[in-house]
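Omission of a single protein chain aside, the complex is shown with its protein chains in their original locations.
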Amino acid sequence: MQYEIEVGGRRRHVVVHREGDRFDVSIDGRPFQVNAVRIDAQVLSLIVGAASFEVTVAPDAAPAPLIVRVGTTPVVVEFQGLNGRRRFGQRGDPADVGTGPQRIAAPMPGKIVRVLVKTGEAVVARQPLVVVEAMKMENELRARRDGTIAEVHAKEGQSVEAGALLVVIQ
Amino acid sequence: MQYEIEVGGRRRHVVVHREGDRFDVSIDGRPFQVNAVRIDAQVLSLIVGAASFEVTVAPDAAPAPLIVRVGTTPVVVEFQGLNGRRRFGQRGDPADVGTGPQRIAAPMPGKIVRVLVKTGEAVVARQPLVVVEAMKMENELRARRDGTIAEVHAKEGQSVEAGALLVVIQ
Amino acid sequence: MAPSFIVKKILIANRGEIAVRISRACREMGISPVAVYSECDRAALHVRYADEAYAIGPSAPRDSYLRIDRLLDAARAAGADAVHPGYGFLAENADFAAACRDAGLTFIGPTPEAIALMGSKTAARAAAIKAGVPVVPGTEDPLAADLADDEIARAAERIGYPLLVKAVAGGGGKGMRTVTAPADLAGAVRAARSEAGSAFGDAAVYFERRLTRPRHIEVQLLGDQHGTVVPFVERECSIQRRHQKVVEETPSLAVSPALRAAMTSSAAAVARAVGYTSAGTIEFLLDEDGRFYFLEMNTRLQVEHPVTEMVTGLDLVRWQIAIARGERLDVDPASALTPTGHAIECRIYAEDPDNNFLPSPGRILQLRAPAGPGIRDDSGATAGLDVPIFYDPMISKLIAWAEDRPRAVVRMRRALGEYLVAGIKTTVPFFTWLFAQPEFIEGRFHTAYLDEVLKARNGRPFVEPSADVEDVAAIAAALHAALSPRAAAAGSTAPAARPWKTQARVEGLR
Partner (left out) sequence: MAPSFIVKKILIANRGEIAVRISRACREMGISPVAVYSECDRAALHVRYADEAYAIGPSAPRDSYLRIDRLLDAARAAGADAVHPGYGFLAENADFAAACRDAGLTFIGPTPEAIALMGSKTAARAAAIKAGVPVVPGTEDPLAADLADDEIARAAERIGYPLLVKAVAGGGGKGMRTVTAPADLAGAVRAARSEAGSAFGDAAVYFERRLTRPRHIEVQLLGDQHGTVVPFVERECSIQRRHQKVVEETPSLAVSPALRAAMTSSAAAVARAVGYTSAGTIEFLLDEDGRFYFLEMNTRLQVEHPVTEMVTGLDLVRWQIAIARGERLDVDPASALTPTGHAIECRIYAEDPDNNFLPSPGRILQLRAPAGPGIRDDSGATAGLDVPIFYDPMISKLIAWAEDRPRAVVRMRRALGEYLVAGIKTTVPFFTWLFAQPEFIEGRFHTAYLDEVLKARNGRPFVEPSADVEDVAAIAAALHAALSPRAAAAGSTAPAARPWKTQARVEGLR
């Protein structure tokens, strides 16, 4: 079986071949001997060579990317189709991909505490845009990339539902 | 939905009726209001009236009886068909039911350490018959009911597999 | 002579880990714990763990856990004779304590009068001054609502810059502003008043000098109904993110025996001055010169009470209940001040540390807490539960004890490495990073340390996977897909696109 897997911003060609009671796995041609056991829906035990890893893989449903935890280190993993089409782990929001407008939405129901940007303003990556109070905390929503504020839909004091569009950055 | 359920040696007629966001359950006509949530495959949270119980139900596959743990108290539960036929939790070994020969088999692989009875000997319920060493312990297998030893297949020092017939009591 | 109450059934007016914690104390005392739950908490562990459970309304706190009427209805229906408020929600609400008393229920906490008094920051400061305990220099009374801007400026001059504008009814950094220059004063006062008004229903503010690089040191104490007050060895809570404690430990590296004696006797003096009963905590700021200042009193059990329990062996919740039923506090004061070893607590939250600590609500698919020597995990979560969006997203409090601080630090690192969770993001990678920082390991920190270093990091991931770990992740993802029953059945090259059918089982796949 063959997969195109993006990890750490780099795509790898992964080939899995079952060989008796182990798996021969190659990543871009580099070979690994892997002994794998599934513990439950999210947990695998891997012995790669002799190195032992307990790994969780979740969520396992599209469209979110997989979070693979090697020990406690989280790694974002995305599957792509063999011909480059994302067929697994395809994201719903194209703003994440690196081009097109960023649409900043409320990640959870809450109250807008502060709006920190105005239409037309230039912003840089990780600049705070809106502060939402939810789950007993004030949470800053930030720009993912540089850009210019195209739309501001958030008002201070306003209650918002999860998914409500707050800011669009061009 | 209706069930015939045997608990503590007594059969009960249990009727379950869903009423909005709760269940009306009756046991032999005695009514209970139950709020039930499934946590996972084996764990239920029940609020019966106002009393809260965390309950595990396992195994959930025939032919073994169910072990229902109310808190940590284990209760053996068996389903029976509405017309008295066991359709769920039917036991493989009729010796448990209360009539017919008792067939005492090795519950796990091990070694026969001692054989304590001879053919023709009368035995009483809970009398030790055979000692099997397994899992680092000596384990006594006992008679379930009074009877007479009809067959002895166990020899001291012999290794046995799980399920090997050791003693038959008439 | 204080009255003696029989307590046989306690309504726990809270949720999550603290409700479970209180239930455990109840069980060990032969008391029946009664839970309450909002709509989204029906399946929560605190409900499953209790003897009885009562629904008290919709998920929003104002419709359930903050509804005094519904809590009292539940207590009445259960036939409870006492109420434990936990922390948060109504724990420091004098009206709730009074309503319980009026309903004939023993409130497991201080009197409504003590709650009300210490709930006003300016009144609490006055009480401390009266008890001879230093307070941070500041205005003794709230600023009058109609005070003119120039009078406000004169009050600020007397304190000196930089200063803090603080809400009288404040907490958690709300209604608080730092002012470094006179020009910003008027705007900051307006902003703080507005924030305080909407957060606490009380717009009153006052000034306090802002200490540079202070530590947050607090003193846990217990007071009984017979006038005995016992203070405990201090807790160090300087590791804070935006005024929220993140790590707590005891004892503090910054506190010498002489300073401990001074701070704990000051704390006891404040508590005695107000006739305090039950568990409470006096918070101090400790400046770089080793001077300490009363900051405020928390009239309740603290989140971080377990670290004190681990180094003293006492059960603070059991003592709260014992005090409420009139028992005498027969704790040896010397041993309460003498820690056995060192304890550290990490608050494990469902937050994404690599995305500015944004809450990460959702279904907990897997959860295996650390265990073994010296580890305590106080949790209200289990696999199969959702982290609700309505409350503090705490998963558990992970506490490590060892003979000394260096060993407690390595033990916590070991425990963090055992924390297995899937389905939500947690702050575990953040703690893994923090517990490797030289400043943290050497104890060189203050209340602004974490915010400063987080700002400097500017969102860099806390745990960056090595190339080897990326390879293992790729292998795991590929095998996860390859071992899917669907993929196996079809002999297909397509990875699984649906959740597993999982009847939790081990498939030997070699």
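Here the chain labels run A, B and C in written order, and each chain numbers its own residues starting at 1.
Methods note: contacts are C-beta pairs under 8 Å (C-beta built on N, C-alpha and C of every residue); 3 or more make two chains touch, one makes a residue touch a chain.
Please read these numbers as outputs of a predicted model, since none were measured by experiment.
S.K.: In the intact complex, which of the depicted chains does the undisplayed chain touch?
M.R.: Taking every chain of the complex into account, the missing one touches A, B, C.
S.K.: Would you indicate which residue among B:Ala105, B:Ala134 or B:Ala164 is in contact with the undisplayed chain?
M.R.: Among B:Ala105, B:Ala134 or B:Ala164, only B:Ala134 touches the chain that is not shown.
S.K.: Who touches the missing chain here, B:Pro107, B:Gly120 or B:Gly163?
M.R.: B:Pro107
S.K.: Go through chain C and note every residue touching the omitted chain.
M.R.: For chain C, the residues touching the absent chain are 20-21, 24-25, 27-30, 42-43, 49, 306, 309, 313-315, 340-341, 363, 365-366, 368-369, 371-379, 382-386, 402-403, 407, 410-411, 413-414, 417-418, 499-506, 508, 510.
S.K.: Since one chain has been left out of the picture, which residues of chain B touch it in the full complex?
M.R.: Those residues of chain B that touch the unshown chain are 1-3, 5, 7-8, 12, 14, 16, 20-23, 25, 27, 30, 32, 34-44, 46, 48, 53-62, 66-75, 77, 79, 82, 87-88, 107-109, 126, 134-142, 157, 162.
S.K.: Using the touch rule from the top, list residues of chain A that touch the missing partner.
M.R.: 35, 37, 39-41, 43, 45, 47, 50-52, 54
Just so we're on the same page, only the chains that are shown with their structure count from here on.
S.K.: List the centre-to-centre spacing of chain A and chain B in whole Å, with centres computed as mean CA coordinates.
M.R.: 48
S.K.: Scan chain C for residues touching two or more other chains and write them down.
M.R.: Within chain C, the residues that touch at least two other chains are 504.
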